[in-house]
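For this view, one protein chain was removed and the others were kept in their places.
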Amino acid sequence: METDDYIIKQISVFSENKPGRLAAIAKALQDEKINIFAFSIAEAKGFGVVRLLVDKPEPALKKLADIGFMVSFTDVIAVRMKDEPGGLFDIAKILGESEINIEYSYAYSGKEAAVLILRVDRIKEAIEKMTGRGADLLKAEMFL
Amino acid sequence: MFWDKEMETLGGRALEDLQVKRLRQTIRQAENVPFFKDLLKEKSVSAEDINKIQDVSRLPFTTKKDLQKGYPFGFMAVPKKEIVRIHTTSGTTGKPTVVGYTRNDLDNWSELIARNLTMVGLTDEDTFQNAVNYGLFTGGLGFHYGAEKVGMTVIPSGTGNTKRQIEMIDDFGVTAVHCTPSYAMHLAEVAEEMGTTLDTFKTGLFGAEPWSDNTRRTLEQKLGVTAFDSYGMSEMYGPGAAFECPERNGLHFWHDSFLIEIIDPETEEILGPGECGELVVTPLVKEAMPLIRYRTGDITCILDDECPCGRGPRIARITGRSDDMLVIRGINVFPSQIEHVLRTLPEVGDQFMVYVDRINHLDEMAIDIEIKKEFFSGELKDLERIQKKIIHALRDTLNLRTKVNLVEHESLPRFEGKAKRVVDRRGDVI
Partner (left out) sequence: MKWDPRIEEMPAEQLAELQYKRMKTLVYRLYSFSDFYHRRMKENRVHPDDIRSLDDVTKLPFMYKSDLRDNYPDKIFTASQDELVRYHVSSGTTGKPTVVGYTQNDLELWTTSLARGLTACGLGRGDVMQVSYGYGLFTGGLGLHYGAERIGATVVPTSVGNTERQIELMQDLRVTAIACTPSYMVHMGEVAEKMGVSIEKDTNLKTAVLGAEPWSEQMRTHIQNEMGIRAYNIFGTSEISGPMFCDCAEQNGIHIWGDMAYTEIIDPETGEQLQPGEKGELVMTILQKEALPMIRYRIGDITSLDTSLCACGRTHPRIDRLQGRVDDMLIIRGINVFPSQVEHALLGIPEVSGHFMIIVDKKGALDEMLVQVEMNPGAFSDKVQDIMEIRTKVSHILRNSLNISVGVELAAPGTLPRFEGKAKRVIDRRLN
């Protein structure tokens, strides 16, 4: 198994907490016909980071940088959650037992199932542990 | 009331003789400092050239920038063991300006404060709340020593914990307070909220930042005090170099301890009475750190009429600055200091803007900063760490809490020519 196959490039965008910034990001991506699968916003005092999973990460990053946003790629993993009680717990348990920290996570509902996006401190080990325990990780190519 | 009537009302020939004698002594004292020794030599002027008080114009000026170059002890004119106190004040870069005092300096300073307090009618029966910062700032310890000399009961309350301060005013029957005018406004508001009228209050001594006659009226009405303006700076010991008398029509500059001039800040030409310009001060009895024609940067004028109280020369209340120095919560801040701090942080990009506002009578400084792209990791916690680091570095150098906003790239104004990165939105003086 190639762990790298499961490492997904999330786009992180620096944004001030003021009206219209999210719309500006969405508009830019729409202009380039880029699909947003998932996004979340993390806020601090006065500013935040918008996190995006998109279908064409490289062009998306370039576009956002071109119009002046400060952007970077962040490695995350995506796991399909069983649509039943305890689905989230199973994943957290695998990571917890391996003492891998979840720095943040967010979810989106795909066509077939809910998908959990995770940012962890030791990504390769997390991928090994999760695939080893039968978790349903999504490959990066699904987002291309 | 007078603390030292003879000195306070000294005039004519006797005063001039004393000033000339002390100016000569000051020049000799200054020659212990290599900087002054060289400068005086370069201008080929010495103590012997001073025969009348107008001869002061033959002497060179000293600036804040000069003092900065001497950090830390370059301007001390006495052996270190004779220095009994050190205070620091804002510099123009990352390092502060260090001010040293001999025991005589401390005595003279408290003597002047004692004159001020007595002049406004305070005695050993008064209870005095000193609500300014103690420590390295001169305001706290300066007034503390002076009030102690008068025999007043001193409450060294410092700043902060306003509710507690108000309880103390009532519980101890405080009659006089010393603080910045903006803190006095804040005191008044909190007292009002707490439903107390501060009945024992009668005298307010306000300084360290410019304030208006409007504010005076408001403070007098809200606090029930007669309000007096205080002037000074660490380079001339600290506060108390000049003070309002009960006439409250200008501040008496203690003529036996300071020689004052007003100059045109551009041409350096000496201006006459009534003409406004930059205040230049030569302290006359300082031992540890003598100064010659020190350019204060404060804009005022010498009043040309005589005060009915019988004391010496007065200056008008300070109306502004000849440079871009800001006074924020009583602390002097030079935009060059802010710039210096930010430039030393690798994360901070070339663009930043500094805004100074007044919120609920208290000054607030906020800085918008574009961080450099290579420092954006995509992680919120890294951004927060950078934000904290900037706040910390600013607090370290400015002694001020500032608000730091990280803003998006290319969102700040770009300047062609001279950048104006500091915007004071407080309007006029309070």
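Just so it is clear, A and B label the chains in written order, and each chain counts residues from 1 on its own.
We adopt the following convention: a residue touches a chain if its C-beta (ideal position, glycine included) is under 8 Å from a C-beta of that chain, and two chains touch if they have at least 3 such contacts.
These numbers were taken from a predicted model, which means no experiment stands behind them.
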Among the chains presented, those that the missing one touches: B
Identified contact with the non-displayed chain, of B:162, B:203, B:351 or B:399: B:399
Per the touch definition above, residue among B:125, B:266 or B:416 touching the missing chain: B:125
Listed residues B:26, B:62 or B:88, member touching the removed chain: B:88
Residue, one of B:4, B:55, B:148 or B:384, that touches the chain absent here: B:148
Interface residues of subunit B (partner: the chain not displayed): 71-73, 80-81, 83-88, 95, 98, 100, 103, 124-125, 127, 134-136, 140-141, 144, 148, 151-158, 168, 171-173, 395-397, 399
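We take it that only the chains that are shown with their structure count from here on.
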Gap in Å, rounded to a whole number, between the CA centres of subunit B and subunit A: 54
Complex contacts: residues of subunit B adjacent to subunit A: 371, 373, 376-381, 383-384, 387, 405-411
Sites on subunit A touched by subunit B in the complex: 10, 12, 14-16, 21, 42-49, 68-74, 103
